[in-house]
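On to chain A.
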Amino acid sequence: MAAPLNSVGKLSAERSSFSSNATSFQKKTRSKLISILGTRPSVQNGQLLVSTGVTSLDYLLGGGLAVGTVLLIEEDRYDSYSHMILKYFLAEGVVCHHELFVAAAQHNPHDILKELPAPILDDVAVHKPVEQPRLSCDPTDSLDSMKIAWRYQNLPKVQSALASSSRFGHYYDVSKTMEPEILQAAKCHCFYLPDHPTQSSPTHSPMLESYSTLLKSLQEVIHREGFDVAAPMSKSRNILRIGLHSLGSALWSDDLSCHDNPRHRHALTTFLYGLRALLRSSLSVAVVTVPSHLIQDKALMGSITRLCDNAIALESFKGSERETNPLYKDYHGLLHVRQVPHLNCLASQLPDHKDLAFKLKRKQFSIERLHLPPDLSETVSRVSRGEPAGALQPVARVHPETNTWTSRTPTQSPWATSTWNAEALSSLPW
Partner candidate 1 sequence: MYTELNSILNTTPDSFTQGEFILVSDRQSDASFLMHHFLSFYLRARCKVCFLGLVQSFSHYNAVGQRLGVSLVQAKEKGQLIFFEGLKESLSVLISQESNTKSQAIDFLRDPSVGLRSLYEFVRCTVSSSSGGGEKGADGAEEWGPPVLLVDDLSVLLSLGVTVGTVLDFSHYCRATVCSQLQGNMVMLTRCDGEEEADDGDDEGSERLHRGLTHQCSLTLHVQGLPTGYCRDIHGQVEVCWRRRQGDGQHTQKKLFQYKVHDKGASFFARGTSSAVL
Partner candidate 2 sequence: MLQGTDVGGFLIIQDSATYSGRHLLNSFINAALNREESVHVLGFEISEEELKDGLKRSPIQRLHFHNAFIDPLGWTDHPIFTVHQFSLEELVRLVKQTSHPKPATLVIDSLSWILRHISPPAVCKTLQQLKKEGAVRAVIGLLHADMHQKGTVGSVCHLATSVITVAPGVKGDAAVAKITKRSKSGKVMQDEEIFSIKEDLTVIVQSKPNHTGPKQTDSEEQEIDPTANLTFNLRLSETERSAKDKLALPFVFSKEKKTALLHSGPGSGRILYEPDANDDYDQEDPDDDLDV
């Protein structure tokens, strides 16, 4: 077990020497890592990032998810948007030719994969049919060792594929599902808990049988497919994307959400510890969703969060009184950033702002700042305030286009550039 440590050390030494030398022109020294599709180094600390599939979320998390980390998503009440983000994450993996590992206890992972949203490949779709460019391999030297497209080797290769798949982050059309051809090109490992009968052996370990089976099969995949950092570097490397759905729910035979004082209160945290241990020594990145609204013990949720690296929480307006609140009428829910990672750096990148809201459009899941701008017309708004009990402050909203958090305009400060659009103001409810 000494080998992975050394090479991890080497990798990070490389990374930090890159960042401490400060000039960004030295990126070439890291060409080995850069050659992986769909990744890019972080501008902040030189870490290898992958996209979550949601461009605005990437920006929020400091550019993307660092390889070797876990993103925790606290599910919204009906698990609709968190499930969507998980699918975006997996779809992005398919487009970038990453390998996938999907585990769930509720839905069959194969069904989850079938429902992935279709990518919008606007920059290539003009001339060529969509599936053709997607099927071609990365034309760089790693061609022969890429396993993804082996059964499509006889299909025409089109160079323009690189243009789209090497891009970091894509947009998806949620109204369409991904073409099966694209999907088949991706290498997926599925873990459906009911398919893995757990034999309850008497063990003193705090971990549940279901979790330890999952951890074992994860480790097997990582080891077999060569995602260990320890694996020989000569081989072309790829990223393993791990999506774990609704951990901690009763279907994982976990009683976290059932009792105030659960019997297996350390099961999930122990699993997450093991997961972190696995990820840190491999080229993989995980998204974990947890139904936190069911977990009664808030202190427990704190320790779960701390064993992940990134943590966000989704709070959907569905079913809450906020749904009818005019303040939120353009949004589908609120997004809370619970934790930002401290990895290989002292200062983590803190978000500018903590009041964030999300909305799901057909072609984009976007996260925006929730604005509380100055109260412009005092009397008017006071008069019209006798509405729903949930109405908070009278709010005028800035035109969304000017401050959407997309990676295209990452540096612009919403306050500096937001224009007071008269049209937008006049369409307000008061």
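The rule is simple: a contact is a pair of C-beta atoms (placed from the backbone, for glycine too) under 8 Å apart; a residue touches a chain by one contact, two chains touch by 3 or more; residues count from 1.
Selection rule, in plain terms: all candidates are chains of the complex that A comes from, given by their letters.
This structure is a prediction, so every number in the text was calculated from the model and none was measured.
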Quiz item: Of the numbered candidates 1 or 2, which one touches chain A within this complex?
Solution: 1
Self-check item: Residues of chain A touching candidate 1 in the complex
Solution: 1, 4-5, 8-9, 11-13, 15-17, 20, 45, 203-207, 212, 215-216, 219, 266, 269-270, 273-274, 276-278, 280-281, 298-300, 302-303, 306-307, 342-348, 350, 352, 354
